[in-house]
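Sharing a structure with you now.
Note that this complex is displayed minus one protein chain, with the remaining chains in position.
In this document, chain identifiers A, B and C correspond to the written order of the chains, with residue numbering beginning at 1 in each.
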Amino acid sequence: MPLPPPDIVRAAYAELVVTDLAEARRFYVDLLGLVVSAESDTALYLRGYDELIHHNLILRAGPESAAARLAYRVRTAADLDLAEAFFAALGARTARVPAGVTPGVGEAVRAEDPLGFTVEFFHHADHAERLQQRYDLRRGAEPARLDHFNLVVSDVRAAYEYYTSLGFGLSETIEDETTLYAAWMFRKQTVHDVAFTGGAGPRLHHVAFFTHESHQVLRICDILGSLHAEAQIERGPGRHGVSNAFYLYLRDPDGHRVELYTSDYYTGDPGHPVLRWSVRDPRRRDFWGHPVVESWYTEASTVLDLDGRPQPLLAGKQTAEITVGADGFTRLSFAGAASDALARSAMIHFDHD
Amino acid sequence: MPLPPPDIVRAAYAELVVTDLAEARRFYVDLLGLVVSAESDTALYLRGYDELIHHNLILRAGPESAAARLAYRVRTAADLDLAEAFFAALGARTARVPAGVTPGVGEAVRAEDPLGFTVEFFHHADHAERLQQRYDLRRGAEPARLDHFNLVVSDVRAAYEYYTSLGFGLSETIEDETTLYAAWMFRKQTVHDVAFTGGAGPRLHHVAFFTHESHQVLRICDILGSLHAEAQIERGPGRHGVSNAFYLYLRDPDGHRVELYTSDYYTGDPGHPVLRWSVRDPRRRDFWGHPVVESWYTEASTVLDLDGRPQPLLAGKQTAEITVGADGFTRLSFAGAASDALARSAMIHFDHD
Amino acid sequence: MPLPPPDIVRAAYAELVVTDLAEARRFYVDLLGLVVSAESDTALYLRGYDELIHHNLILRAGPESAAARLAYRVRTAADLDLAEAFFAALGARTARVPAGVTPGVGEAVRAEDPLGFTVEFFHHADHAERLQQRYDLRRGAEPARLDHFNLVVSDVRAAYEYYTSLGFGLSETIEDETTLYAAWMFRKQTVHDVAFTGGAGPRLHHVAFFTHESHQVLRICDILGSLHAEAQIERGPGRHGVSNAFYLYLRDPDGHRVELYTSDYYTGDPGHPVLRWSVRDPRRRDFWGHPVVESWYTEASTVLDLDGRPQPLLAGKQTAEITVGADGFTRLSFAGAASDALARSAMIHFDHD
Partner (left out) sequence: MPLPPPDIVRAAYAELVVTDLAEARRFYVDLLGLVVSAESDTALYLRGYDELIHHNLILRAGPESAAARLAYRVRTAADLDLAEAFFAALGARTARVPAGVTPGVGEAVRAEDPLGFTVEFFHHADHAERLQQRYDLRRGAEPARLDHFNLVVSDVRAAYEYYTSLGFGLSETIEDETTLYAAWMFRKQTVHDVAFTGGAGPRLHHVAFFTHESHQVLRICDILGSLHAEAQIERGPGRHGVSNAFYLYLRDPDGHRVELYTSDYYTGDPGHPVLRWSVRDPRRRDFWGHPVVESWYTEASTVLDLDGRPQPLLAGKQTAEITVGADGFTRLSFAGAASDALARSAMIHFDHD
């Protein structure tokens, strides 16, 4: 029988290893617009303009690009003990990290979770200066706060079940009769704190920052074009089917993927209903039907274990979503699609309702 | 010793009495863009495009404009018993309302709360059709969901203390050394589910609907101008100091005040820090320093007791915010303000930080 | 020696032949949001919300999808005589069309121009009701007015020279050392009234409608997704390199391509400088570096001669832009592009400046 999980509040921060801290600073701070909470010769601690805890992202200099850990905030100090016991009962390696090891964060428990990710749980966080009304300081996409992590996992259903045992709710899925291709799960009252993409895992697919309006997302594209850095715009901007958010995927100088994300919806009511998308609906990943670029499905960041060593990959256990069909890759020429589209446009409800 | 309060999820809906249901429908549905969930000869049940429960607003035909009740959703059915006991212990009149009395809502407990408002608590709600991606149906300001209630109360501190006992958190205030002029309190992870404005109370100051982007707020202004209904635009659009939201206040055909509200911030973390605004900061109610129109301070909707009779008013017990000063009413002419403004503009942090 | 050309004011309207007028009405009026100025059993006359002349688009029912003609407004009635003489001197077939043949338009001169397009020149136009402040009527993308025509021509340089002789100015080009791949030319004070794309011609590539803000462009995408008509979104939304406009390409039920276009720039000064883009700059057609979908280069509308018969096609005389290179089709994987992009991002001026 599983132990009670810690009361997780939300996805709080990620630590990424980058190979050139100055280049990373240029991307995340000068262009994207994150705020520097603290910095040293080997690390940067960044947050969004609305964020009231110390940081949402640690960039640490290292020899190889990687995702070192994903950190969740828990409701009380006692939840640290629950976290340690929960993972110990799963047979997972855990570690206590004293307050002060990570600037701005109190004592923490880390674990190698069943999916192969190093996760951290902390309660105490130093409050950062409130900058949400310092419009004079804003730059780039004006990111407000961390929104979520997206993980590449070899078995999406197993990931869903494990995060269910951690107390996460399910908001949306991509599926067919036999397979769960992707799932979105939440603790805070948004569509997700974590989502799963099927593939060789464990890898970090992306971290996402929330912005308030879509024009902020458009602006960072324009800025990147201005600097002839348009190759860092991997996918979007567009409207997601899943989550209904307006999105953009960028690649940082080390190849880490960053999403800008705005306008999803409230999920805080009890019994929040799950929205299930058919893998055959071409709108599920882009509501406007645009193809998902191949790199988005195939490239992701290596993750590190508790000792900082790269985790070996397990091949995806399930059919790859990219191979199944309605993905934009198989977009019909207009001549073929038109009669189809018109027939479908007469429908007034979604398949998944 | 107070009893444990029910676990309130959020502000869910309000019932307003309107004197002409057809006019009210034209305003709320045709212009503002709320969705009709159900209707009868004497009532309309409306919701926002993102809303997944049955309704956020009931408009009921009656002889005199009034606010009949404010409804909060609770987490479990057992919270109804807690609610009943909580109010009984306060000496408040309560009533059980069987499922089905209000379309789309299960059994409920109503009470005349210590502030004089009729409040309702319910757990079960029918799920409405998910329309958040039916952009083809959207109209007007494209309201997404109810955000909050704002109440005129004769004693803001007493209101704050009562809602604290109900388990609400405090996000922001307007105050000076001696007086709490206004307070914003939340259950869901936003700036508020309820706020208090000082004055002769109990009255309903406004109900607020959330929209996703500021251009949706601008559009409803343009539509009202087109129809020569610009007199229904009472205040705004503008940026609030408190909450940082982009806002607009409209008056419905009966004079009920409706706010459109977007881009506030996440408050779900434990120990969320309170932001305290000085009553002397001209940006607290409009971050751009614009005067609050007098009617916004003085006019509000009569509220009804459990039996549907108007509640008598108690005069405000505290200094009226409108009389204190930095309100825009006392805006200096530019000649006077300029040197001042320039001096102040050198400041790089807020007074209240 | 060439005769003096008529004084052309701007691109005014296009006539498209559609195979199902009801379907076309649904697309252009109900979804896109054009205003109906007049209609008959066989034709629709549409305009944008800002437009003060009778129409910007005629949709005429016919057996085969085609573009019947492109109409330019001229400054005075006397310019009709200049137009007739100008084309006669070129050996082109011309025709006088009495006032009233086309609803809302006065006497006109039509000609089969040297590029193979049927062009019309008219001076008088009936004034339409001014609807620019009828925000209550707006739908879809809220198109304001016709902006330009884009033509597929077999010889872009010849097209440029012919339109130069008609008095058009040149704003931007795509070129390399030997070839003019595309050109943008104007009479009104915007980037263009007409542009040329190289390929088998004459064909109509698209007609473009101006909107005021980018969120209006995003909204029509969301609406089409809602109706599962996402296959009609061919390319975009995005930022053009050329013109700096925010753009979207849709395909109507007959396959005619329609652009929504906003935020280009003023070109009315004497000696307006030409902006020349290298065909090797991946930002020239999408400033964010996204691939141009193949259909955008290869598909276009048949054009009709003065007698309403389809014009035969001439193969492109020049290298096809799609084959040259930096087109997005040849987008590097991120791994390859990153070092490149970073190197380039240090540049602070455009190649073409």
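As a convention for this text, a residue touches a chain if its C-beta (ideal position, glycine included) is under 8 Å from a C-beta of that chain, and two chains touch if they have at least 3 such contacts.
Computed from a predicted model, the values in this text were never measured in an experiment.
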Task: Touch criterion as defined above, residue of A:R75, A:R134, A:R157 or A:K317 at the omitted chain - done: A:R134
TODO: Could you tell which one of C:R10, C:R93 or C:K317 touches the chain left off the display?
DONE: C:R10
- [ ] Identify the residue among B:C221, B:V258 or B:L304 that touches the chain left out of the display.
- [x] B:C221
Task: Residues in subunit B touching the chain absent from view - done: 23, 214-215, 218, 221-222, 224-225, 227-234, 237, 239, 241, 246, 251, 253, 255, 282-283, 287-290, 295, 299, 331-335, 337-338, 340-342, 344-345, 347-348
Open item on the list: Even though one chain is hidden, which residues of subunit C still touch it in the full complex?
Closed with: 9-10, 50, 52-53, 73, 75-76, 123, 125, 127, 129-130, 132-133, 144-145, 188-189, 212-214, 241, 244, 263, 265-266, 268-270, 272-273, 275, 287, 349-350, 353
Task: Those residues of subunit A which, in the complete complex, touch the missing chain - done: 31, 133-137, 213, 215, 219, 222-223, 225-227
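Just so it is clear, only the chains that are shown with their structure count from here on.
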Open item on the list: Need the most distant chain from subunit B, centre defined as the mean of C-alpha atoms.
Closed with: C
Open item on the list: Counting only Cα atoms for the centres, state how far subunit A is from subunit C in Å.
Closed with: 40
Task: Centre-to-centre distance between subunit B and subunit A (centres being mean Cα positions), rounded to whole Å - done: 33
TODO: Give me the residues of subunit A that touch two or more other chains.
DONE: 214, 241, 287
